[in-house]
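Removed: one protein chain of the complex. Kept in place: all other protein chains.
Here is chain A:
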């Protein structure tokens, strides 16, 4: 088992941690499911172990883990695997915060995408009554603005180029709260018309898994949301923002946005009002994710030493249109 970025001691420590939950010995061979510069996800038997990004606030991760374990989120978010005797669900392995999760089946990139189910799950998450949550650990702000801030800092380290200029121009059109994690007025700014709700904060198609038991009353197999790293309070429009950015950049098949949005609205999702133009409500989030995605695309193309592909270019083009529109407006 080789990894590109991660120390062998981290992988070995994660496998040993999983062994405590993976039933009787022998412990299964660890399989790397995802490895990026900042995150390592390993499957060991029937559990998945995640090493979170370096620098993550342990208190915020503990709060997010207890949210995912909360009965109010049953049937919406995959609950973590917690130590049988109680105790913290967040371990430290090789200096990294590590959590353990039940195994689920992800969406197949080549297969049908459960757009409607995604819209319904996000609506259900946004409708979780906040008083029903055990907020003893405090409810953190959702991590979407912090993610954008990290990406823009990373962009500062690469040389200037026409694409980077367009991304910076589009970023300059965003309100301060959308890229300032420490904004003291974030509650008022994110609250807006829809009010503050529980938000996933980094939603995309890799954030769904299928489980035989979802915890929903019907007891049939179904989809659940995963990844609590950015879970917290915020504007619900964040969770529609990435798909909206793709739609506005011309990167989605024509009917997908409507299907996703109709399912979200049909389940009472609060980000967009019934029968009204959704774009004013999701515009800031859509612009923020266009900037974020264009920046990630340019950074990745740079790391891979290749020219921008069609998707990279479509995102940078959208940044140029955002900047031009706001300049003329």
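The working rule: a contact is a pair of C-beta atoms (placed from the backbone, for glycine too) under 8 Å apart; a residue touches a chain by one contact, two chains touch by 3 or more; residues count from 1.
The rule we apply is simple: contacts and distances are computed from a predicted model.
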Inset, instruction - Pick, from "MrpA C-terminal/MbhD domain-containing protein", "Transcription factor zinc-finger domain-containing protein", "NADH-quinone oxidoreductase subunit K" or "Branched-chain amino acid transport system permease protein", the protein name that UniProt gives for the chain of this complex that is not shown. - result: "Transcription factor zinc-finger domain-containing protein"
Inset, instruction - Out of A:8, A:54, A:206 or A:268, point to the residue that touches the absent chain in the complete complex. - result: A:206
Inset, instruction - Just name the one of A:58, A:250 or A:268 that touches the chain not displayed here. - result: A:250
Inset, instruction - Could I get the residues of chain A that touch the absent chain, sorted low to high? - result: 34, 107, 109, 113, 147, 202, 204-206, 242-243, 246-254, 256-258, 275-279, 283, 286-287, 292-293, 296-297, 309-311, 314, 317-318, 321-322, 324-325
